[in-house]
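The complex is shown incomplete by one protein chain, all other protein chains being positioned as in the whole.
Chain lettering (A and B) follows the sequence in which the chains are written, and residue indices restart at 1 in each chain.
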C-alpha cells in the first residue's frame, strides 16, 4: 500500500432529517473525510414490511454523499433483522448458554445456524447488492456488523444443535471415530449415534474438552459460512469492490483467519479506552496500566490489533473512538491529542483508512452517551478538531509502501480456545500472553508481523511462538525450514489436533519436554535467575526434562530457557523485565538491532519512516539511536505526542 | 403536628396462644405502647379455605388489644396470599428477570399486574374493611406490606406483558409515535404494532433505555394502581381512619410520591443497621462509615428517609429496629442507647408514631433471629428498656408543631431510574448522591425539607437539585419563580421526558452547557481547586461551556461551580469536604446561618427545639453557637447520645 491513507466516518442518514444530509455530506468533506459507511442497521427502513422495499431514501442518501465527493462503504443490514422477521420465524433467535431464548429489542438477535435466517440474510444482501452493486459512489462493502459481539458467536438453540450434529458427522464420519478421538470411554460418555450428542452446556460438571473444542470449531465455521454466503452475492453483483468486515478488539471466539479468506479488507473497530477497561476485567488486572493509561489506552493494544488484522488482509479501522464511549464500566474522556495519535498509529501500521464512529452523536436509544465527531446539536466535538488536523497532515507526508517485518509472532485462534477450555489456572489468558510477548519485542524497538499458521514463514529472521498448544510436525517443519531463529513459549506442542496429549511430548529440537505444570496465582511466582537477571515465572511454570542446552534456573531447579538444534523454548511465563531481556538476546542473536525504549514510548517502522507514540504521562525523549529528519513532531514527546522520523 | 408523639408495636396474635394475648396487651400498655399493628400476614388464618372466613380469633384479638387501651393499625393481608389461591390461579405468581416463575413458600408472591389477583386483593380488603371499618379500636390502616420488597416491583410475566402493552397504547396512542419517541430506528428496532413489544429483559445487549424507562414507569403505576384499589375500599368502609403504607429504606423502584397521593400516612420501616450494610453493598463502599457506625447506623440515613417520606404525608415509622436483625450480610447488636436515639430522631423529624418491629421474637420460621422487644421466652430484650425510657420522656416534653424548612432538596424517582438505566459509570448511585448533598447541608447545621417536583417551592430560601436528569422548563420555571437561591448538580436537565438528549442542553440561567462527561472510577478523581480549597470531583465530572460566571477550576480547565442569572451549577460530584464548603457558601448567600458540626454530630430543628444526635465513637460537645435550655441531655454527648435544646 503506497497510496495516501484516508479518513472515513460512520453515518446514519436514517437517523436525521433529510434536509440535513447535504450539509452533513459537505461538512464531512470539508473536515477531510473521504469515506462514509452507511446502512448496517437500516433493514427496518430498507424493507419496512416483508418484501416491500423502500429504496428512495437510501438512493437519495447515496446520491448526496457521493456527489459531495465521498466514497461509500455500503453494508448488509443483517446485524439487525426487523421485528416482522422474528414474527415469521421466532426460532431464529439465539438461545443463551443457560437455555434462555434471547429476545428482540437490541441487535444481533439471530442464530448463525438458522437455515431460515441464512436465507433471509442472502435475500436482503442480494437486494442491497443488486441495487447498489454497480453504483459508482459505492466503493466498498461491509458484511453485517461486528460478528460475535455481545456473546453471539455461539447459540445454544435447536438449529445450532442440528447443525452441530451434521458438522460432526461430516468431520468424523462414524460415531466410533468420534468416541475414540474424544476419548469418550473416560466417563462412559460414549455415543451410539450422532443424534445422541448434545451441545456442551448445562452438563453436571465440565463436558469433555474435546466436545467443547469441537463446538468452538463448529461455531467458528458457522460465522465463516454466514459471512461467505453474503460475500459471494456481493462479489457477484458488485464486482471490483473490496468487501470488508469490522472485527473487534481482544475478541477471539471465531477464527478470523478463516473468515478473512473470503474478505478483501480486514477491518476492525478500535476503542482504546473501552477496550482497556474490558481487557483489564477479563485478564489478570494491571491496576498500574489501568490507572496510568485510563484516558489514552494501552500502549500496545491498538498496535497489536493493527498487526494482527493486517496479517489477514488490507487493514482498515472501520470504527475509531473519537471521544468518550458509553459501554465500558467507566467511560473517561480521551486525553487531548489521543484521537490524532491513535489515527496516525493506525497509518503507521499500514491502515488504508481510519473511519470514525460516528459522524454525529445520536440523541436517542442505546448509544446516546457515545461521542461522535459532532455533538447532537451539530456543533463540533473534540474528535473533529483532531480528525481535521490528521486530514491535513496526511496530505503533507508521503507514506512508503508497507513491507514484511523481520520478526514474526505466531497467533492461533484454536490454540487460544484450548487454553480457555482447559485453563489449569484461572489466570492463564491467551491474549494477555500474546500482548506480553508483543510488548517485549516492541520495548526493544522491534517492529513485527503477527502471522497465522498458514503464513509464508520464509525471510523472517526471528519467529516467536508464544503459545501454540497443538503445534504439529507439519507446521513446525514449515517454521523451522524458514531458517529463522525460533523461540517458543509455554504450552506449545502439548496437545493434538483433537485435544489429547500427544504420544510424544518432546518438542523436537527445542530442548525441553514438559512433564508437569505449576499453575499458580500471581502472588506465588517462581523465582528464577537468567544470565544475572533475577526475575519470576508468573501464572504458568513448566517442569520437565532438558534435552538441549539450558540457560537460567529457578528455585525449582528447572531451566528458564532451553535450546535445541531447532530453536529455543521458554519454560514458563516470565515477568515483563525478564521477558524483555530474553527477547533482546533473541533479537540480537537473530542479527537484529535493539533499542531499549522508555516504558510508554513505542516505535513502528514503515519503510524508511519511524512512527513514535508516547502513551505515558511523562515527557520522553526519543533515544539517540534514532536519527534522521522529523517529518512530524520532534525528539521530545509529551503524552499523546507523535513523531515521524525519516531515517537517514 | 403538635400532638404528642406515640410509640407502637407490631404484633401477631396468630403466632401466640390466645391465653397470652391479654397479658401481652397489658404489658404493651405498661411499656408505654399506644399503637399496635396487626394482621398483615394473617390471610391464611382469616380465610383458611376459599370464602370460609374465620373472624373469631381476630375479633377477639382486636377486642383484647383495644380494651387494653391500644389503638389498632389494621392491615390488609395481601402481602401473603394463601396457598389455596395459588392453586386457583398459578399464573398470579410473578416471574423473575430470567424468566423463572417465583414460587410460593415465602411472601410477596404475586404479580401486581394480574387481574385475578387484583380482584382477590380487593375482595379480601373489602372483607376486612367491612368487618373492622367501624370498629372503634381500629384507628388506622396499612395496605399490604413493604411494596416492592424482595425485588417484586416488576414481574416479567404474561400479565405484566399484556398490561405493559395496554399501558403503552394508552400513553403513545400510535405505534409510530412510540417508535419515534424511543428512537427505534436506531437499530431497526421499529415495531409495527403494540403486540410486537416485549418486556425489556433477556435482550442480546441492553434494550433501548426508553424501553426500560417506560417499563419502570409502567411498573410504578402498577403499584400505585394496586394500592389505590385497596385504599378506595378502605375509605369507603372505614371513613375517617387514616390509611398508610410502610415504605422501605433506600428503595426507589416505584414513585412513592404517586403512591402516596392515595394515602394519609407515609410510613416507613427503619432498620439502621441492616440498611447500613445493604446500602454499602449497592453503592460505592465506604469502609470507614461501615466499620465506625456498624452498630449505630449512618448518621444521615434515617434522617434522610424521615425527611423524604414526610414530604409525602404524615410521617410514621411503622417498623423500628429494636435489636439485631437477621437479614443483612452481618447482623450486629445495636449499641446501647441506639434504639432510644433512633426513636427520638424520628420524632425530631416530625414522626407521629414510632412502632417497633416486633413485640416478641418469633421462635420459628424465617425471622427467628430477628429481635423483638421481648425475647421468645417473654423476658424483656434490650429494646424494651429503651422504648420504655422514650415513652416516659415524651410525656415530659411538648413538641412544637412542624414547620416548613428554609432549604429544599429536590428528589425525583424518575431521575433516579434514568441514572440507573444509563449509568455511564458503574459507580453513579442516585441515593448516594442525594445523601452526599443531604449530609453537606446537615454538617453545616442546616435543617431541610426533601421535596418532589410537584411541591410548592415558594418560601424556600435555598433549593438544591442534586440531579434532576429530565428537569424541564415547566418545573424549572416554578422553581426559579420561588425566588430562592438555586444550586443544581451534575446530570441535571440533560434528558427529555422520553429519555432523549434534548435539542438544547443549556440549562438556561445556570451558566453551563455540558458537552461531554468524564465517568471515572473512584481511584481516578479529577483534582480541582475552589476558593482556595483543594479537592476532587469523584465518579462524575462534566466538561462543557460556561456561559455565566465560574468559580474554581480543575486540572481539566473546567469550572467547579458556574452561576447564571437563575442559579448555580455544580459541574461534577465533589468530595465531602469540598461539597460542604460549597454548600456553606450557598447557605450563607441565601441568608441562612451555618454552624460547622463535628463529623458524626447532627442537629434537626423542629420549631424552637433543636435535637442533637451523636452517631460517633467520640464524645462531642455541642457547638457554642447553640444556646438555650437542655430539655434532655446536655452539651456533651457520648455515642448514641441525644440532647434536646430549647433555643432562647
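Structure notes:
Here, contacts are C-beta pairs under 8 Å (C-beta built on N, C-alpha and C of every residue); 3 or more make two chains touch, one makes a residue touch a chain.
Given the structure is predicted, the values throughout are model-derived calculations rather than measurements.
Only one of A:396, A:474, A:523 or A:629 touches the absent chain when the whole complex is considered: A:523. Set against the missing chain, the residues B:382, B:501 or B:578 yield one that touches it, B:382. Per the touch definition above, the residue from B:82, B:272 or B:466 contacting the chain not shown is B:82.
The missing chain, though absent from the display, is touched by one residue of A:63, A:286, A:422 or A:529; that residue is A:422.
Screening A:51, A:503 or A:624 for touch with the missing chain picks out A:503.
From the options B:37, B:71, B:109 or B:340, the residue with contact to the unseen chain in the full assembly is B:109.
With the whole complex as reference, residues 14-15, 41-45, 48-49, 77, 80-84, 87, 94, 96, 98, 100-109, 149-150, 152, 287, 291, 294, 323-324, 326, 329-333, 361-369, 371, 375-377, 379, 381-382 of subunit B touch the missing chain. Residues 98-99, 182-192, 196, 198, 200-211, 422, 424-427, 499-505, 515-521, 523-524, 543, 556 are the ones on subunit A that touch the missing chain.
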